[in-house]
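For this view, one protein chain was removed and the others were kept in their places.
First chain written, first letter: the chains are A, B and C, and each begins at residue 1.
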Amino acid sequence: MDEQKKSLLNVHSYTKECIERYDGASSQQTKTSDAPPLIRMKLSDAIFNLCRANSLWPLTFGLSCCAIEMMCCGMARFDMARYGAEVFRPSPRQSDLMIVAGTVNRKMAPALVTLYEQMPAPRYVIAMGNCAMAGGPFAVEANYDVVLGVDQLIPVDVYIPGCPPRPEALIEGILQLQEKITGKRFPLPQNKMPKGA
Amino acid sequence: MSMNVEVLEDDKHHRYVLNMGPQHPSTHGVLRVLLELEGEYAMNLLPVLGYGHRCHEKIAEFKPAKSFMPNTARMDYLGALIYNHGFAQLLERACGIEVPERVEYIRVITSELNRIQSHLLWYGAYLLDLGAFTPIMYAFDDREHILDILEDVTGSRLTYCYFRVGGVSKDIDDKFVTSTRAFVKRLRGRFPMYEDLVNGNVILQNRLIDIGELTPQTCARYGVTGPLLRGTGVAYDIRRAEPYSIYSKFDFEIPTETKGDCMASFLVRFRELEQSLRIIEQALDSLPEGPIMAAKVPKKLKIPAGDYNSSVEAPRGELSYYLVSDGSDVPYRLKVRTPSYSNLSIVPEVCQGMLISDVVSAMGSLDLVIPEIDR
Amino acid sequence: MDINNVKKQWQTLATTVEAVDYAVSGHDYSLSLERDKVRDFAAFMLEEGFYLVDLMAVHVTPAIEVVYQFAHVETRCRVLARAFVDDNVEMPTISDIYQGANWHERETRDFHGVVFIDHPYLHPLILPEEDVELKPLLKAEAKLKDVEAIRRQPPEPAPEPKPKAKPEAKPEPPKSQEQS
Partner (left out) sequence: MTEQYLVDYMYVLVLLVMGAICGLAPLLISTFFAPRELYNKTLDTYECGMDPFGTAWNIRFDISYYLYALIFLAFDVDILYLFPVATAFDKVSAVRGISELLIFVGILSLAIVYAWVKGVFSWTNRRKAC
C-alpha cells in the first residue's frame, strides 16, 4: 500500500505530459475519445452555437497582472455582461471558456492542462496578454521557468496582445470568439448606446 | 507545528487533505495551500508557492539596472508606482543623483494615488471573498477614476513604468491637478457610504472579529510589516520611521488598532485611505514648478561597487531592494524583499485549527498578491 | 533599545562592525559574522526587538555569502550582517529563532543551493519539486567575481561630488578577511 502513495508535494501526474507537449513531442495524446454528437443537424448546430456564443461562462483563472484587467472587465464600467460573459465560474465543470490571464510557468503547466481537460466538451481558450501568448516580458535569455506561450500546452482560440491588454481588448477578444463560434459577428449593443455614454 | 508531510503519507490519522490549490477564487492568484482537515477545522496548513514565479531576480542580473524598471511594476502590479519609487530611489542613492523638488512631489502624489487604488481593490476583493457582491462594484467604480487620472500621465492602467532614474518621464499638467482634486473630494464624500454599507455590517463583524489574532512579538518573529503590524498596535510605517523622499514634509497620522485580528487590519487599511487623501491634498497645494529630470543623469549608469538598500512603504508592508554592484551598470545581485512574502508565512501558525471559512477570511485580510510573493 | 550597549554586544559577536552612511547605502551598520556566531547573533537581535527583514545569498568566489538584514520598529536602525558558508555550502539555520527565516532559507536553498543545517522542512519552496539541483542564481564562471570586487571601495581622500575616477591601483582593502 505504501509505494503507490503519492507524496503530497510530489510531481503532478501531468508534468511529463507537459514537458513532452512543450517540446512538441506529443500533441494531445491524452484525448481518449473524440466522437462527434450522435445527431448532427445543421439547424441544431446553428441553434446550439448561437446559445454557446452568447453565454460564454469564463473560468476564474487569473494568474497575474492580466487578472486585474479581467476583473475590471467584469465590473460596471467595461461590463462583459453585455455579451453574456460576466458569470465567472470558479470550477471548470461549469465553465466553457478558459481565459488564461497571466504568466504560466513550469510548475503551473500541469494544473493548466488538468483544468483544460476537466472542462465540458465545447471548450474555448483565450490567451490574454503577452505572457500567455509568447512569454511576454519574460521571454528573455535569463528565463528558466516561464512557459513561452500557452498554445504549446493547450489549443488556443483567440490571442489578445497587450501587457496587460485593456479591458476593451478583452471584450474584442470575446467578440472575436463569438464570431469564431457562430461565423458571424453580432450587431454590437454599442450601436444603440445612448449618446455620451 | 507545521504540517508533517511524512506523517500524512501513511494516512494513519485518516485526516482529509484538501488542495486549496493554485486555481481557487479566494487565493487571489496562484497560491496553493494544503489543508489537512478534521471535519470543518483546518488542523494543519502548508502554503506551496512557486506557481507564479517569473525569474525576476535572474533577469535583473542580465539587464542594465536602468532597464529593470518595467519588471518592478510587474512584481506587485497593484502598487506598481511604489515599486518604481523604491527602485528609482535605490539607483539614485547608489549613484548620488539629486532629484529636483517637483519630481519628489509628483512621485508622492502618484504613489499615494496608487496606494488608494490598491486598497480599493483589496476592499472589493476581500468582501467578495466573504460573499458580498456589491461593495466590489462601488470600489471598482472609484478605482476606475484613479486609473483614468494616472493613465493620462503614465500611459498605462496597471503596470506603470513612469519613474526614471533621476526623475519622471512626463510632467503633470493642471488637468491632472484638477481631476485629482475632484477625485479627492468625491472619494471623501463616499466614505460614509462605505462605512454604513460595509464596516457597520454585523455579518462582516462576526466574520472578522477575533479571527487570526496577531501579537507584535509574532510579527517580529515572522517579519510581518504593514497594515497587519499596525493592526497589532505598532505604529511602524516606513514613510514615518525612515522618511524617504519628502514624506517628512507632510503631516499625516499612522492609523493603528490594538487587537491585531482581521477587523483591526481591515480598519487600519480603510483609515489609510483617508491619510493618503490628506497627503495628496497637501502635496497638491505646495506643488513647486521646476524641471522633471535631474540635471546630469549619465546614459550608462555606473553604480559604484558596494551594496545598497532602499526600502519604501508598499500598500502591503515594507518593500526593500538590496542591490550588490560590482562597479558595472549591470547589478551583480538584486534581491527584492516583498511584504506579502513574510506576511503569508504566518498562515501555518495563525490559521492552525481554524474553520475553513475563517482561513479564507484570515488569508483575505493579508491582502496577498501572488506574483509579488513568488517574484 | 539603546544603541550603545547593542554595539558593545556586537563587538563581542561580530568580527567587524562598521557604521555606514545611511544616505548612500540605505543601511546603518554593516557587520560580518563568523558562521558559528550566527545563531546567537540572531537570538540577541530578537531579544533587542529587531525583526528579520530579509535573508539572501550572494554568489562570490571564496564562498557564497549569506546576508541577513535586520531592522528595528521603534528606532531607525538597519543592520546588515554577512557570513560566509563553509566548504560544503552549509549554514546553521535561524528558523527556530526567527520563524520568518524558514521560507527565506528554503528559497536561498532553491536559488543558491545553500543547505541550512537542521532546518525543519528543507523542501524546495519556489522551484518545482524536481528542480532541487537547478540553483538558477549561481553565477556563470565568467561573471563570478571576488568578494572584494563587490565591497564598497574606500572613498577617495577628497570625495569630490563628481563621480569618482576609476582607482588605478587596487587599494589594499582595509578589512583583512582571511577566509578559509
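Rule of thumb we're sticking to: a residue touches a chain if its C-beta (ideal position, glycine included) is under 8 Å from a C-beta of that chain, and two chains touch if they have at least 3 such contacts.
The structure presented is a predicted model; accordingly, all values stated were derived computationally and were not measured.
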Shown chains touched by the chain that is not drawn here: A, B
Listed residues B:80, B:153, B:354 or B:373, member touching the removed chain: B:354
Candidates B:20, B:146 or B:224 - the one touching the absent chain: B:20
Residue, one of A:111, A:163 or A:181, that touches the chain absent here: A:111
Touching residues on subunit A - with respect to the absent chain: 5-6, 8, 12-14, 30-39, 44, 48, 91-93, 110-115, 117-118, 120-122
Interface residues of subunit B (partner: the chain not displayed): 1, 11, 14-24, 32, 38-41, 43-44, 210-211, 352-355, 358
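What we mean here is this: only the chains that are shown with their structure count from here on.
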Chain contact graph, described as a line, ring, star, complete graph or other shape: complete
Chain separated most widely from subunit A, comparing mean CA positions: C
Selected interface, B-C versus A-C, where C-beta contact pairs are more numerous: B-C
Approximate Å spacing (C-alpha centroids) for the pair subunit A, subunit B: 28
Rounded Å distance between subunit A and subunit C, as computed from the means of their C-alpha atoms: 44
Subunit B and subunit C: spacing of chain centres that average the CA atoms, whole Å: 25
Residue list for subunit B, restricted to those that touch at least two other chains: 5, 50, 53, 55, 58, 61
For subunit C, residues that touch 2 or more chains besides their own: 123, 127-128, 136
Interfacial residue positions of subunit A with respect to subunit C in the complex: 9-11, 15, 106-107, 144-145
Interface residues, subunit C side, partner subunit B - complex: 23-27, 46, 49-54, 56, 58-59, 67, 69, 71, 73, 76, 78, 80, 97-100, 102-103, 111, 120-121, 123-128, 136-137, 139, 143, 145, 149-153, 161, 163-164
Complex contacts: residues of subunit B adjacent to subunit A: 5, 8-11, 17, 21-25, 29-30, 34, 46, 48, 50-55, 58-59, 61-63, 70-71, 74, 77-78, 121, 125, 136-137, 140-141, 144, 147, 157-159, 370-371
